[in-house]
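Would you mind keeping the following structure in view while I ask a few things?
A protein chain is absent from this complex, but the other protein chains hold their places.
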Amino acid sequence: MSSADLSPPTATSNSQTKPIRPTFSWLTDGRLSFLFVTPTLLILLFIAIYPLLWSLSASFTDRTLSQSGDITYIGTDNYQELLTEDRPWERFVVTGQIVGFSVLFELIIGFGIAMLLNRKFAGRSIMMTMMLIPMMLSPVVVALFWRFMMQGDGVFNYYVNDVLGFDSILWLSDRRIIPWAVILVDVWMWTPFMMLISLAGLSAVPKYLYEAAEVDRAGAWFRFRHITLPIVSPLLMIGIIFRTMDAYKMIDIIFVLVGDRGGSGRAAQTAGLYVYDIAFKNFDTGLGSAYGYIMLVVIIALANLLIRQLNSMKGQP
Amino acid sequence: MAEVTLNNITKEFDGGVVAVKDLSLSITDGEFLVLLGPSGCGKTTTLRMIAGLDTQTRGDIFIGERRVNELRAGDRDIAFVFQFYALYPHLTVWDNISFPLRAQNLPQNEVAKRVNEVATRLRISHLLKKRPGRLPGGEQQRVALGRAMVRQPQVFLMDEPLTNLDASLRADMRTELKHLQQELATTMVYVTHDQIEAMSMSHRIAVLNLGVLQQVDTPLNIYRYPQTLFVATFIGSPPMNIIECSLQGDKLNGVNGHFDYTLTPESGFDTSESNSGYFGIRAEDIMLSAGDSEGDLRGEISIREPLGDETIYRVDIGAYQMTVKTSPKFVLSAGDRVSLTFNRKRIHLFDKITEQSLRTQEAVARV
Partner (left out) sequence: MQRASKITFWVSLLLVFFFFMFPLYWILISSFKTRADIVSTTPSYFPFVEFEPTLDNYLDVFVTRDQTSGDGSTVTASADVSQFRDRLINSIIITGASTALAVFVGTLTAYAVSRFTIPLEDDFMFFVLSTKMLPPIVVLIPVFVLFNNLGLRDSYHGLILLYTAFNLPFVVWIMKGFFDEIPREYEDAAMLDGYSRLQAIYKIVLPEAIPAMAATAVFSIIVSWNEFVLANFLNRDSAATVPPYLNSIIGVGAVEWGRLAAASVIYVLPVIIFTFLVRNHLLRGVTFGAVRR
């Protein structure tokens, strides 16, 4: 309805008496984008690209840790050595086992906890903050104390032996159990991360979708599959990507738990630990760099796959 | 199809907020009832309690013969259309509409039959394979409707379904919804703050304010015989003219002077209990005549608003300003002196303290 109002226009009450002078207007969007992006670019190039190139060139030499003496260019010998022997490949199997199960358990348990914490109850906020503490501790400390609890005469075996009456379990010496001990510690430390990410996703699902499903008499599984999961999965995927990359690089926990060779029979000697073995125990920097490079190629390929999966989850809902 | 009965429903939230106070309401089978009121009046809360999405603090709710207090939303045989449609974003329109049926494990061919029926009726058959996130508001609205209809519930509950549509679409959907309800003859409880929707679509309107039921009646009765000051001023555009006055027997005196009016016995008001009140008259129930001729009041034109099919005048009377609607042929200018005559049958009077109408029951019955 348009009404011709004959009353005099009233002055708008919030007009400024002074015009605003834009400061820094000479910083156009183009210049700002340059200004904002370049520092990050430079820092990362410096810290990432430089070592990368250095390692690449080192991988083609027989360079040793001492750096004195001649460095001979030996071509692809290092790579040939690594790709034809069994041990390097086995390291990747071990890595796959540890990283795979760690991330899997962290995902399932973390998401489960998030679902529990998603309701309102007294003390929820405190409980959530306390649940985050495991990942705030120094990994060295965490691994040390778990080692203390899991060693032959430690707390775990106290209960297994003296209380339950079974034989002591060799948590850290039995080569079949060692990888699982490592997974246990990693899961304990990093599940809170997945929990946090899951909670963020869960709290973003609009409540009225659940109400509509309730009115429609949809069961709990139905609600989970068609409402919760589709909305939360991109975020879970991001959590998986970050956790996978971190678990892949992790060596300090294994180091402290079972020693720098990955325990008896190299049961937990992941690829990262193997690089340490080559470069610092055998002092072969060239070989170590080559293996490090192979590690890098593998994780880039994997990350690519995961990111593609992520984009398909985000892009086309 | 069923009646809905609310007995003494009260809803208190944590923190002491009382959203609904002692509400009792009977909705007959097949009726289109609108819960009308400004935001915060408790209409949506009431609707959600009928649905079972919120639980009342006190009181009983009956759907049909059953007392549904203990039943979950899914078990009450109701359908709910949300304000933001609440369509499942990752399912197609077909999946969205068939969702409630599949959740109840209906056989495949029955599901297909019902979905197609509903889609045809709502003219969305061509959208069945699309994802609702991509569709414009009006179509999303209809998908949400379809999902409700396909269940063939006893009662439809709708929470401001048209609020998020643009004006022209809203007008079309109003008519469509009204027809739909008549065809289906299902009880419908509809929440809105828009009085045009309420007046045009409903069989009866229940007006709420601050959690208290003000009045339940047909649109016309609500308009003609508002029972509280709130209803009188909330319904009607432009809003009813209200003048605060003192009451002595049948004499009214404006509190700010310039207003004297004597009630006639036929007007049907009982002023014995009150000595101050509010006088009300709608813009279209006042007659204007130019000059200082005989009339109830005298005043001066302040503003003229020609709307084409009618003209609205703001008239200054001492400290008051009254709004008068006239035919477009009646042309006056600002500053013109006029006299106003009230249609005796259309005046309203409310007690100052209780804000209830002082009209006697016989007067209302004499329609």
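Labels for the chains are A and B, by order of writing; each one numbers its residues from 1.
Assume a contact is a pair of C-beta atoms (placed from the backbone, for glycine too) under 8 Å apart; a residue touches a chain by one contact, two chains touch by 3 or more.
On a predicted model such as this, the values are computed, not experimentally measured, just so you know.
For the chain that does not appear, the touching partners among the shown chains are A. Across A:F101, A:W146 or A:W171, the residue that sits in touch with the chain not pictured is A:W146. The omitted chain makes contact with just one of the residues A:I98, A:V215 or A:I231: A:I231.
In the full complex, chain A makes contact with the omitted chain through residues 19-25, 27-30, 32-33, 35-37, 39-41, 43-44, 46-48, 50-52, 54-55, 58, 65, 109, 112-113, 116-117, 119, 125, 127-142, 144-146, 148-149, 153, 155, 158, 162, 188, 191-192, 196-197, 199-201, 203-204, 206, 231-232, 234-235, 237-238, 241-242, 245-246, 248-249, 251-252, 256, 271-272, 275-276, 279, 285, 288-289, 292-293, 295-296, 299-300, 303, 307, 310, 314, 317.
The rule we apply is simple: only the chains that are shown with their structure count from here on.
By the touch criterion given at the top, residues 1-7, 206, 208-209, 211-219, 222, 226-227, 230-231, 317 of chain A touch chain B in their complex.
Of all residues in chain B, only 51, 53, 72-75, 78-80, 82, 84, 86, 88-91, 99-100, 103-104, 131, 133, 147, 151, 303-307, 312, 334 touch chain A in the complex they form.
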